[in-house]
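Every protein chain but one is kept in place in this view of the complex.
Letters are used for the chains, namely A and B, taken in the order the chains are written, and counting of residues starts over at 1 for each.
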Amino acid sequence: MFSFRHLAFAPFLKPSLLAACVLLAPAAFAQTLTVYTYDSFVSEWGPGPQLETLFEAQCHCDLDFVVSADGIAMLNRIRLEGKTTKADVILGLDNLVLEQARREHLVQPHGVDLSPLSAALNWTDADFVPFDYGYFAWIYDTTKITTPATSFETLIASKARIIYQDPRTSTPGFGLLVWLNKLYGDRTPAIWQQLARQTETVSQGWWEGYSLFLNGGADYVLSYTTSPAYHVLAESDNRYAAAPFDAGHIAQVEVGAISANSQNVVLASDFLTFLLSPEAQTVIPTTNWMLPVIDGVALDAAFDGAVPTVALPVDTLWVQEQKNSWTRAWRSAVAQ
Amino acid sequence: MALSRRAVISWLTLLPAVAASVIAMAGLFGARREPFSSAFFTDPFFVHTLSFSLFQAAASCLLSLALAVPIARALTFHPRLLARRWFLTLTALAFVMPSFVLITGLMILFGADGWLNFGQDRPWSLFGLQGILLAHVYLNMPLAVRVMYQALQSIPADSWRLARQQRLSGWQRWVKLEWAAIKPHMGLLAAFIFVLCFNSFAVVLTLGGGPKSTTLEVAIYQALKYDFNLSEAILLSLVQALIAGSVLLAAGYSGKTSLFRIAQRHRTADISLSPTAARNHAAVYGLAWVFLLLPIIAVIGKALGSATVVAIAPIAAATAQSVLIAGTAACIALPLGWAMLWPLRLSRQRHPRTALWAEWFAVHHMVIPTMVIGVGWFAFFIQKVDINRYALVFLITLNALILVPFVVLHLKPLLVLWDQKHQRLLGNWRPSPWNRFFIEWRFIKPTLKPLLALLLVLALGDVPLFALFGQSDQPTLTWYIYRLAGTYRLDSAAQAALILLALSSLLIFWMEPRHARSQ
Partner (left out) sequence: MLEVNDVRIARAPLDFHFEFSLPNQGVLLIRGPSGEGKSTLLDALGGYIPIDSGTVTWQSQAIGQLPPEKRPITSLFQSHNLFDHLTVGANLATALPHISEVDRKNALTALGVDAHYHKYPTALSGGQRQRVGLIAALLRPEPLVLLDEPFRELDPDTRLRVILWTLEQIQSLGKTLLLVSHNPDDDLFIKRQVTDVREYVVRLKEDHSGNGLPQSG
């Protein structure tokens, strides 16, 4: 597997090797790859620092992160910068918003060989390369709930208190919006109304809701199937679990892309290819708390429950077209 | 009216504030893609949002004022209250409490394992209108207490004695003395609290509990960030600024109130106090202590109760960064706000209408959401300069601009009074401009310490500006707390929040009149 990846790298390595060996002035002539990403990706606990070291060791280039508060802020920044953007790589959009970037011509085809991707992802996009993913799920405390919900119907029937995030301001919240519409179509507003009766609060962001849940504020909180792994590995606490739904889960797939204005297309493509390498993918699960996008990465047993038996495919264009009407339907269903 | 050269120069002092808004608007107009659409205003959801914004602000304001009255009276009338000075310090701290800390405290208290959890059937939830009101009362009632207490303290001892001599009943005394002393301050105080609650963001967003309880400020945030619909954001902030601005402006007429000052010395009012009344005052006082202290204790308990200890080095660096930004911003805001009062003071007597405009320009940043200014600047400069390189310059400049209205509100009553008293003397003695400046500086200097502390604590809590301009490798303390919380490290976040709280407390303690002088 590793040798295969190495082959894929070889053609792209040449220019930078030339710069290093022939010109003998690597510092002055080394290329800089500017990567736009979000804050927690490059935080001291995020994957950014390790990935930077790994990639710089093989590209002989300088990796420069330009950081926005979150993925949406990054997208807005690139929109505002227009043609003046310095971004080579845009890292951290996801399958639920990527169509906006494509529609506004902010990205260009990546040319990366996607064959290493896990078949489960079923990913063939020409503009966006996945680097991690996670399924949305309801997290609960196993010491308090012995028979968790297995569907939205059983969740509603249990009358358990829930917390989810605002679909307008939070990725998991938006994920729930897509999830429900995927499962229930036109019947979704009725489900929203039923959920509203047992909703403790709709929080603005992921962590506000999640911290409230950890403080005992509700029975279930909307998060990722990978969340319990954090508590096991970082806190040695195996109380928390994700409730597996029989009808299936949808995933947030985080992606990277090459900026439409990049002058560094080859190096950018190198970097996206590097992200699919086993060494990069090994870093991600315990730093970004998401799943690796290639097969064969050794994962701690804590991640065992993170891949659901049924994964629901998400049509990104369909999401893009419907999201405003879904949001309005949610708003009026719960504001009653 | 021919404008004198002095008047023209004086209006130039408003330039920084006005230019900042023009830049922001230019940025937003330049970057917007959608046409303006009035359809938005007829959307039932907009109507709902607007009416909820107004309702929650009015309710928060009324509740804060109503609850402050008995507390201010207890402070004034009870001769022996334990730690009265400390209580006043606590009120200052509560007013500037970073909303993150307060919300964390409330969530711990009302959470399922919290001390104030009322059992499984949950007759009361923290989320929704009640949660918003609770937090707003926590933040603003203390300010009302301070202003009312200050007003009651200003009633001369002779008046109390006279009331006693004339055998005024409690009600008569309230009407003739107490309410008469408080009333002149009510206009500005109510307007100020209303505007703070009307523009409230984090509290509504976190405790609102969903789209049912949403405000204009939240809608602006969503339009700016998630819909990237700048036209809608411009229209919404126009509505917001118009409403908040007219409320503040209407109160400006009666603005003789120093909002942030407190007397050096306590004087207990000389009234006959029945044992029952004394007990009631003591009880009100005790309850107020509990109310203000509980969320703080909850945060402390949570932070100390955790097994993990947050790493000190990054916290120290973040604290230093916070102090650098907040400190520089406060030091810039101070002279700026002082200078911006100049046109108002020149025109106040002869041209009250002109003075009103001058005041409006000086404080208008208070009614425009910080995010609107921030995003506008970001949009304006992003293609022109390397924003990341000058991140610190942007952060300090914008934070300073946000603080200017507080400087203006603090200094205006002082300097208006000063002008009334000394304008003729200055006309008489004709000191040079430099001398004039120096005399005035000597006059306002003793009042600047509390103001400076207030500005620092306010700037420490900044999130929206850092989110736009901040450098991720040099986070401020508040940003670092959000980052900890955003990456599952909730215990560490609580500990870092405790450090922010301690820093704020230190500043507030430093700003309050010396404790040794109490009693």
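Keep in mind that, in the parts below, a residue touches a chain if its C-beta (ideal position, glycine included) is under 8 Å from a C-beta of that chain, and two chains touch if they have at least 3 such contacts.
What you see is a predicted model; the values in this text were computed from it and never measured.
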Left-out chain, listing which of the shown chains it touches: B
Chain not shown: contacting residue from B:R5, B:R353 or B:R430: B:R430
Residue among B:R32, B:H48, B:K212 or B:H422 touching the omitted chain: B:H422
Chain B residues that touch the omitted chain in the full complex: 421-431, 435, 439, 442-443, 446
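Everything below uses one rule, namely that only the chains that are shown with their structure count from here on.
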Contacting residues of chain A [partner chain B, same complex]: 39-40, 42-46, 65-67, 69, 72-73, 75-77, 79-82, 84, 161, 166, 168-169, 196, 199-208, 210-212, 214-218, 227, 230-231, 234-235, 289, 328, 330-332, 334-336
Chain B to chain A touching residues, read off their complex: 31, 45, 48, 104, 107-108, 111-114, 122, 125-127, 205-207, 209-212, 221-222, 225-226, 228, 308, 314, 378-379, 382-383, 388, 467-468, 470-473, 482-483, 485-490, 493
